[in-house]
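One protein chain is absent from this view; the other protein chains keep their places.
== subunit A ==
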Amino acid sequence: MTEPVLSIKDLVVEFPFRDDVFRAVDGVSFDIMPGEVVGVVGESGAGKSMTGSAVIGLIDRPGHIAGGEIRLKGERIDNLPEAARAKLRGKRIGMVFQDPLTSLNPLYTVGDQLVETIRTHLPVSEAEARQKAIDLLAEAGIPKAAERIDSYPHQFSGGMRQRVVIALAIAAGPELIVADEPTSALDVSVQAQIIKVLKKLCTNHGAAVMLITHDMGVIAQTADRMVVMHQGKVVETGTVGDIIRRPREPYTIKLINSIPTIERKDGAATPAPAANDDGAYVQVKKLVKDYEIGGGGFLKLMPGKVEVFRAVNEVSFSIEKGKTFGLVGESGSGKSTCAKMIVGLVRPTSGQITVDGHDIWASGAGHQERRKRVQMIFQDPYASLNPRWRVADIIAEPMRTLGIARNRGEVDDRVAELLRRVRLDPVVMRKFPHEFSGGQRQRVAIARALSSQPEFIVCDEPTSALDVSVQAQVLDLMSELQAEFGLTYLLISHNLAVVRQMSSSVGVLHNGVLVENGPTDAIFDNPQADYTRMLLDAVPDISKVA
């Protein structure tokens, strides 16, 4: 049997706090064989990133390794002095982090950073290092690498930057690459390419990969084996196919069951075809939003040509009462701008939005109708709840503002009832938002949205800040509430699987244009637009396990 590249045994990472000690990693053991890709998967707080940091030797103070050992090719590395560990980084262990924007130094050209890394670790001349850098960039899929090598990081797109980071990680020929959420900051279509590049480069250079991610789909498509972590402990280890098809531990089973898939769910009723008729409850007609590019303030008063960027271009769709319309798009597609125009936060340049026949941008009456009927659920439950308010006040604000309930007892009763509806204990109404977990906060945000008794709720990425198991609970809750109150949803998401599970019809936005629009099954099973097809192919999905 060959010796493992990385061997972690009973690793414990502790964070001392004021009055107790938090164990971020609690007795983790696993091996990575040469050339193997091992996925470490888990939800937030599982200790997966901390395990990665321990391997690299970059645990933030006051955290420290409190027990166990880490061996690189049989040689113990966790107790080495800092200087010796620093030598390992880059030379023998390469690193790829989540955010390609911050992991490259913006003040140096890409070439400078590559040459510096290569020359630090390998005895080569400046010219040789430069040639090697160009080769690496070309290998990482950067077109015209010889020309692009003297560009600065900001001149690359996010995906291209992550390719540079991968080239940088592989530059000194390390035995192991630690990749911490390498694709989480990227769009789906770019993500697929980056996964391929990472896998190809590591195979070519014979490096093993420790791939840390929350996304089971990415692991399904990349890794050979996987380690499932939960609350600092390893729950299950095995080949990717085995774990996804036949999970043994209850936690893994729950985790895999809560992942939405872009395949059609079994037993789901075929929704009625989305009619684009004038009787629909919500109608969006030829919506356009232009932004002026250039300085604000006094500059606006100066005469001169104003450049215009069209964020949303003649988007039209309609939603039946009680149904969900999914709006899908990558970053920059204009989906959030659409949401803001529909809830009344941003005035459209042209076009019309009607809810139940009322034009919501009509002054006076239209404004009143919108306040009563339309609500919104936001992406980030940490920013959407005022941190200085108690939950009771947050939920009561819509009813107080709209005059639904005025006296204190009535307001309290309604708040308690709303909390029960979103499956929270009414006792929590005295608490502040920071005392809740992400999923609980999103429930509070939903309770606030329901508080004004709306008929139409715009949900802008309602679960993308949440862990998969919490995501499943929140989506279930949203479906139940829809059935209970006959709510109409506009669900905006970059996550195709979530949209597939939730909506009856779907629109696909690309660069501000609605490229496709129709019943969910028709679009997912038989996409017409090239862009939609590409998007669907790119989605990493656990059903695509190799």
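The rule is simple: contacts are C-beta pairs under 8 Å (C-beta built on N, C-alpha and C of every residue); 3 or more make two chains touch, one makes a residue touch a chain; residues count from 1.
One rule holds for everything that comes next: contacts and distances are computed from a predicted model.
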Checklist entry - Unshown chain, UniProt name, "Transport system", "ABC transporter permease", "Isoniazid inducible gene protein IniA" or "Aspartyl/glutamyl-tRNA(Asn/Gln) amidotransferase subunit B"? => result "ABC transporter permease"
Checklist entry - Out of A:E75, A:E126, A:E417 or A:E480, which is the one that touches the chain we can't see? => result A:E417
Item to check | Options A:G67, A:G158 or A:P426, residue touching the unrepresented chain | outcome: A:P426
Checklist entry - With respect to the chain omitted from the figure, which of A:M376, A:L466, A:L491 or A:L535 is a touching residue? => result A:M376
Checklist outcome for this item: subunit A residues touching the chain left out here are 18, 296-298, 300-301, 340, 343-345, 367, 370-371, 374-376, 378-380, 383-389, 397-398, 401-402, 412-414, 416-418, 421, 426-427, 429-430, 448, 450, 452-455, 485-487
